[in-house]
Each structure stands twice: as C-alpha cells, then as structure tokens.
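Only one protein chain is missing from this complex, and each of the others stays in its spot.
Naming follows writing order (A and B), and every chain is counted from residue 1.
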Amino acid sequence: MRKVIGFLLIASFAFFIVSLVARDLWIDDPAQVRTIGQAAIGQTIPQSGAANTVTAIVVQFRGLDTLGEVTVLFLSAIGVALLSGEFAGRGLNELFADDGGFILHYGTRLVLPLIALVGAYIVAHGHLSPGGGFPGGVLIATAVFAVLMTNVQQRLSTRLMAVIEGLAGLAFVGLGTLGLLGDKFSFLANVLPKGELGFLFSAGIIPLIYAAVGTKVAAELSTLVTSLTGSDKDAGPASVSAGGKGGAR
Amino acid sequence: MVSPMILIALPLATAFLIVLIGSRVAARWLSLAAVALLAGLAPFWFAEVLRNGPMAIVLADVLPPLGIAFGLDALSAGFVLLIAASGLLVLLYSVPYIPHAGQFEGAKKAETRYYALFLLLLAGSFGLVMTRDIFNLFVFFEILCISSYILVAYSQEERSLEAGIKYMILGSIGSAFMLVAIGLSYRVAGSLAMTDIGQALATAPHGYALLVAVLFTLGFGIEAAIFPLNTWLPDAHSSAPSSISAVLSGFVIEVALVVLVRIGITVFGTLMEPAMGVLALAGVVVGELAALGQKELKRTLAFSSIGQVGIMLFAFSLGTQSGDWAGLGQLLMHTGAKSALFLVSGYFILRTGSHEIEAYRGLARRMPAAAAFFSLAALSLVGMPPFFGFFTKFRIIEVAAAARSALGYAGIVVILFGTVIEAVYLFRIVRVLYGGVTAAAAASANGATIGGLGAPGSIADSTLLSVAGAPSSVPTLARADLPALAWIAVAAFVALVLVGGFAFPWFDQALQPVAAALAAL
Partner (left out) sequence: MISVSAVLYTTSIILVLLGLYGALTRKNLIRTVISLDVIDLGVNIFLITIGYIKDGRAPIYVIGSGSLSVQAARMADPLPQALVLTAIVIGFGVTAVALTLIMRLYEKRKTVEVSETRGLKW
C-alpha cells in the first residue's frame, strides 16, 4: 500500500517536473544569462589575489556560507558525540572479531604522516589549485581513521579534538571580526595584503581561513569517527544497562 | 552602532568557546551572557530600523550580487528581538531544568553540549531572518534544522530518538527540494540574491516560477509545520526536553513560516494563496481534533501548535496587509502562550514523573503558581478576553470577513470551530489541575469516564489511584523542584499575553511596520 502511494507520488512529481522545465534544461547553451559566476571569474584576481576562483568565492565572496558550513560540521560532531553516549568508549573489539594483523597495524601508522602531509598540502594550496580546507581536512581525518580502524585498542581523546576544534573555530570567527575592526567595517573582509598571484603566501586571509577550516574539519571528522567506532579515550566504559532511564522532558 | 553581525558571530564564538572549555558552569554563564547581550542590543536595532529604514549589511567587503546580500529591516529586527528575548528566557529556565532532562551515560558532558547546540539554534534563526540571499538562507536553515534534530533527541530515550529520526528524514527530503529550487533559480537568474531571483522569475516562463515555488515551499513547509508536512511535529515537540519544546513551538516554526511567506510574496510573486489557505485550514482542523484525543500533556500542546500555525498561515494567505498584521499578532501571542505552557508542563513532568494529564489531577493545590500560569496562558491561547489571544484571533476573523471570499468565510467557520475544540481540551486540562480525586473516580478504576469530563479510556496512571487512596488526596510529588530562576521565564511569557491584552493598541502599532516589511524585501 505504502509502495503504491509512494510510486504514484513519485510519478506525479516526475511528470510535474518534466512538463514544466525539462525541455528548457536539455538545451546545452541556454540564452546566456550573465551569472555572478562569470563576474567572479573577472573579480577574483583584483579582489582576492587567489588563482582559484572557486576558493575566492567560497572563502571571500561567500565567506558567510563557509562559516555556516563549518558550523554545520561542528553541529554534527557535537551531535554524534552527544548521541553516541554509551558506546563511544566501548571499543571496536565488540564490533570486530579481530583487528588488522601486523601489516595493517603498522602499515597504517607508517602511512599516516604521509597522508596527513598530502592533506596539509591540499589545505595550504587551496587558493592556488583545486582543494582547500575541506578536502584537505577530510584527508587528514582519513589518516586518523585508517589507524583507528586497524588498531582496535587505539584510543583517541575527543577532549583534545574538542580543544582543537574550538580553537580553530574561534580563529575563523576571529579572522572575520578583523574585518569588522578595520576601516572596511565588514565581517570577513579580506584585510591582509594580497601579495603576488600564484605564490603560497598570497591572497590575504584566504590561506589562513582555509588553514583554520582544514584543522577544524580534520578534528571534527576524527571526533565523529572516534565516537562511532567506540574509540573514545574520554568516554567512560560502557554501562551494562543499554536502555536509558527516563528523565523529565 | 554595533554591527548586527554580532548576532551571528557571538553565538558561534561562544559555542566554540563552550566546547573548548568543556565545563558546565562556563557553558551556562557564557551562554547566558552572550544571549543577554544580544537581547539587550535587539531593541536598539529595532528602533534604529524603525527610524531610519532598512539597514543593509555588507559582508566581506563585497557587494551583492557577487557577495551575500544581508540586511536588517523591520521584520528582521522584530524577529531578532523576539528570538533573542525568548532565547534568553528559555535559557534561564534551562539552567536548573536541563540536569533533570535526561538520565543517561555522559549526561554531564551532554549538558555542556546542550548550551552549544542552543546557541547555534539561535544563530541559525538570526541568520534566517536577516539574509537576503537564497543560498545563505539554505545554510542558516540547515544550521537551525540540524541543531533542532539533535536537541529533540537530547534525552536519548527511545521515543526521543525515534522522533529525532523521523524529523530528520523529513527535514532532509525538504532540504533536497530546496536545493533543487535554488539551482533552478540560479539558472534562471544568474544570481543568488533574492531581489534578482524575484525579477528573473517574474519574466521567466510560467512553469519555472511555479516549480521553484512549489519545491521551495515543500522544503520550508516541513519546518514550518504546514499540513500535511507536519507529521513529525507531535513526536518531536513532545519528546524534546521541555525547554526545547518551548523554543520549537515558540519561535522556530514561526520563523520558518514567516520567512516562507515573505519569500513567497517577494521572490516567487505568489504564495499560491488558495492552496495555502486550504492547507492552513486543514491544518487547523486536523491539529485541533487530534489534540482533543490526546492523553499526554505535551502531545496535546504539540497538536495545538499545528492548529495555531494553521491559523497564522491562514491569516497570511489572505494576501492583504491587514491579514499579515493579524497573523503576526497571533504569532506573537502564540510565542508567549505556548512557551509558557511548555515550560510549565516541563515542571509538571519533573515533579510528578508522568506525562499523562490524568497524573496532574489536583496538582493546583500543591503548586498554585504553576497551575495559575498554565491556566492564564491557556486562556489566552483559546482566545478569551481580555487576554492577548482574544484580540489577535478577533482581528483575524475581522480581516477574513472583510475579504469576502469563500476562503475567508470558510476560515471564519474553521477558526471558530477550532476555538471551541481548543476550549474543550484546554479547559479539560485546567479542570484536572484544579479538580480533586472524586469518590466516583476513585471507585471506577476500570475505564469509566473520569470526573464527568467525558474523556474515554482507562485511567492513565493507575499508580496515582493506588497511591491516592482517599478521594481528597493529591498526587505525590517525589522529585526535585525548580528554583525561582526558572519561573522568571514562565512569568515573563505569561506577562506577555496579559500585557498584550491590556495594551493591545500599543502592540498593534508596533506590529504595523513589521507587517509592512513582510511584503517588501
């Protein structure tokens, strides 16, 4: 019954969409609307000094969206840590029969700094080549994840991650407030010197913001993975009763 | 003049700081200080905007449309004031209340996170009312939604988790629709600023504007609890900790509704009036009728919220400025009344350990102040003179009559019908509060009607009767108490509905520029 209703709903929806706009969408080059993306391409070098247009948009022109995005990740990390509750400290050995064995055990530890280095490189070069804080941070967290998955006894301190997270977040907001204090009176304005195009130290606050973002993302994802795999050093041992007692709501 | 960006920056920075420090005491003080500061500044911004007109805020020193269009006008400033004030009051209530809100492993650390989540919920709401850019709107909307998903599941009991998941699934589907709408808008307009999109959609082929409007409304409508997208609400608002229920019913769904209405009018050029009006009235009918059958207090209140949102949406869907004005009045009243009702219900639950209305029989004897607050707020919600609720509802009926349309007349009938139903279930609760355990009820322990109220079904809390024994006794209060701090919040909300009634002309005047701004961008 549910499936029939669901199917009818979807079919009518599909019909609705197709009848209204599909024909227009299928043209390759529609009547060229002058988009802000094109404006951004033109404005990137004068206004931000970055070579990567997408970075200029993400960090500078639409910096508030990025702050929001970072906040959403922050929310998820808090949410997962909060909701993991009892199983955050339980350890992987309840979930997996055996760990990875010698090769995985030491191999991941060997590879961890290399992966982290690549991640850091991507973060640092966000304004010059594709990448930036988000992919770079994810990569660094992947290194952590590899170690956690293959070493069932390994524990990571979510407290430490929380400190890093908080500091990085404050750094982002602080950099934004710099804009408010200067003469431009605008949150997240790019107030540092733009430097020369193509150099690592250029584009004003963009690399700094991406560094903060990368650190934050890495810390947050590590917290997420730590809570979900039960490798939290700071959570107590799991209590025997799995059901929560009711409280006042 | 302090930049209104502090409304975003301060809650975020405080949340980061709270997580960094990790101590509960720091969390409480920091969040109270931050929100108090914002609540203190809010009236100044409101006054400034009323005097000098809308304030545009430039972000990153980049002008729209390349940058994000952001600003504060009468509507935004009014809501900022409402959100900041409600947030502060509920925070005051939360400080003593939250330690009791969940007995689970790691509850102490969880409390710190509660405050961070609360602050982020506020930040999301502030951003939502201030932004003039459609993608920025989406980002703040997600911040608001995700923090509320997590807060609903805070106590980590089975029903809270379930409510959270259901809410989350529906919310995610809605967000996906919104993104599609945003993509289509960008394609047509080449810009993400709402003014540009509005212009482009006005000249685009007809199908476009309608499709974008429908997709967007589906997305936002889930959060604004428009029928039939509101199936998540009863579970979510009743399973959340009471402070969060107060916030969700008190301003979150209202903010979503108003932002949706404003975007509908200014960007899509249409609010799809007849359809929205019909859905609104359907919501009133379904919500109020469902509330009638509920045995748990918070679920009753949650369904009542559905009904009230329907009334507000109906007022907005009349498409006139006086309709908007009336709707905003109803909104303000609902914030005060429903927040008070939820906060007091949290207290009832805390002290009796039960969610069921029957468990509160005779409670008024032991906690007269609480029962009085509850009754006053309930009276206003129903719309009794001389409370705020009477004037706002009456105004809506006036406007509906003036509209002289089928929808208007149907609306009057439905609202009156809804009012009667509301009166039945709310007064039933008040009667239980003030009633004693009668001899008849004590004798009929097996499913007969209770105290002549006509409520069918078994006696909800049989332990009550076994403890009660003698007909004149009252439920035992076994649990902790809430200090006076919490009552400041309740008193303030109730004061709003009292003052609103007596000082209605003043509120009327204050709301007018806000209503005018609803139709502008």
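Throughout what follows, a residue touches a chain if its C-beta (ideal position, glycine included) is under 8 Å from a C-beta of that chain, and two chains touch if they have at least 3 such contacts.
Quick caveat, the model's predicted, so the values are computed rather than measured.
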Residue of B:73, B:142 or B:422 touching the missing chain in the full complex: B:142
Contact with the hidden chain (one of B:33, B:56 or B:176): B:176
Identified contact with the non-displayed chain, of A:10, A:111 or A:200: A:10
Chain not shown, touching residues in chain A: 2-3, 6-7, 9-10, 13-14, 17-18, 22, 25-29, 35-38, 40-42, 44-45, 51-54, 57-58, 62, 65-66, 68-69, 72-73, 75-76, 79-80, 83-87, 128-130, 134, 197-198, 224, 227-228, 242-244
Touching residues (missing chain, whole complex) on chain B: 135, 139, 142, 146, 149-150, 153, 156, 158, 161-162, 164-166, 168-170, 172-173, 175-176, 179-180, 182-183, 186-187, 192, 231, 235
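Please note the rule applied: only the chains that are shown with their structure count from here on.
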Touch list for chain A against partner chain B, complex: 16-17, 19-21, 24-25, 30, 33-37, 39-40, 43, 47, 60-65, 67-69, 71-72, 74-76, 78-79, 81-83, 85-86, 88, 159, 162-163, 165-167, 169-170, 173-174, 176-177, 179-180, 184-190, 235-236, 238-239, 243-249
Parts of chain B lying in touch with chain A, wherever the complex brings them together: 3, 5, 8-9, 12-13, 15-22, 57-62, 65-68, 70, 97, 100-106, 110, 113, 116-117, 120, 123, 127, 135-136, 139-140, 142-143, 146-147, 149-150, 153-158, 160-161, 184, 186-192, 200, 205, 207-208, 210-211, 214, 238-242, 298, 346, 349-350, 353, 355, 479
